[in-house]
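A protein chain is absent from this complex, but the other protein chains hold their places.
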Amino acid sequence: MTVILQSSVFNPGATINEFQKQSINCGAIVSFTGVVRNNEESNLKKLHIEHYPSMTKIAIEEMINVANKRWKLSNCLVIHRYGNLKVNEIIMMVVTASSHRVDAFQAAEYLMDYLKSRAPFWKKEFTDKGSNWVLSKETDEAALTRW
Amino acid sequence: MTVILQSSVFNPGATINEFQKQSINCGAIVSFTGVVRNNEESNLKKLHIEHYPSMTKIAIEEMINVANKRWKLSNCLVIHRYGNLKVNEIIMMVVTASSHRVDAFQAAEYLMDYLKSRAPFWKKEFTDKGSNWVLSKETDEAALTRW
Amino acid sequence: MKLEMIKILYFSWIREGVGTSEEKLETKSENVKELINELKLKNEKYNSVFAKLDNIRVAVDQKLVNFETSIKNAEEVAFFPPMTGG
Partner (left out) sequence: MKLEMIKILYFSWIREGVGTSEEKLETKSENVKELINELKLKNEKYNSVFAKLDNIRVAVDQKLVNFETSIKNAEEVAFFPPMTGG
């Protein structure tokens, strides 16, 4: 179970391959990769991600602990970037491994829902029209109620 | 939307990276990778996957069509191997891309559930103790009822 | 009743049970059920494989169907156990 926070880019494919090699005899691997999208109205020049260094890792590890209790996971990895990102760059990744596909899927979805709304990250968009902090979505908050 | 059936090994990480490059501005990418597990009771020497060549691709394309109607997907890829596989080799992979993580997750889970029980593949295990056709699981059949 | 030439495919343990992966048959069966009854008469292998249908699935022209489905004008019927893909 690994949590990595970094400002530098990473290679999602290489990460998954490495993760798979480490996850001995587990049958099912699920990954989620988040990518910086362009803004629909105004050109996104960069996405800045602020975080709370002394809390971020603790918060994500706690989410993984809960996921581990609820589902049978053989391995789990969360990578999340902070700092400045450009359009089409990878923001973050969750990878889960289990003997059962349902467990791998459920744990990955759970972690994504919690990372969205309970890990201390804040996104600021810099576009042609200026900058703005990304607002949290009610649908993201609502998604937590299903767990 | 791509369906690939092949007997040769493939690189899941390189596949995901290539898929991500092709999926312009889509935000969320979900992948499922199926790996050959060793048999718990007897050593697995090989897993043989038989399929129905003239039906397999049609059946999977139909599943993707249904997924495309139910969820907002910008891209979708299914790779499934047939023939002889060894322990820890990748059997298959589903990758979905969407602007919304929920759509990417749901479509990937839907495709996995249908691939398990409605795509014409049959697995035969060759172990120290002989060979046997893998039995379908009631839980896999039951999983279809949720869609 | 016109006899129609149909291709029949067998997969997995059904293929092993009947001893062939593919055969052509001139049949006057109108649906899958009748075709199965006709096949059971061929020999003891077929009779044994098709004795119970719980674990048998069928596709007509590459489409999963049930045993009541018509095979008139069909070119290919395939018999196989529940699928174990993914």
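When the chains are written out, they are named A, B and C in that same order, and each has its own residue count from 1.
Everything below uses one rule, namely that contacts are C-beta pairs under 8 Å (C-beta built on N, C-alpha and C of every residue); 3 or more make two chains touch, one makes a residue touch a chain.
Fair warning: this is a prediction, and the values are worked out from it, not measured in the lab.
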The omitted chain touches A
Which residue among A:I16, A:L44, A:L85 or A:L115 touches the omitted chain?
A:L115
Would you indicate which residue among A:V9, A:I58 or A:A142 is in contact with the undisplayed chain?
A:I58
For the chain left out of this view, which of A:M1, A:I24, A:V66 or A:V134 touches it?
A:V134
Residue list for chain A contacting the dropped chain reads 34, 50, 52, 54-55, 58-59, 80, 91-92, 112, 115-124, 133-136, 141
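Heads up, the rule we're going with is that only the chains that are shown with their structure count from here on.
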Provide the C-alpha centroid distance between chain A and chain B, rounded to the nearest whole angstrom.
23
Taking each chain's centre as the mean position of its Cα atoms, how many Å separate chain B from chain C?
27
Indicate the residues of chain C shared as contacts by at least two other chains.
86
For chain A, residues that touch 2 or more chains besides their own
101
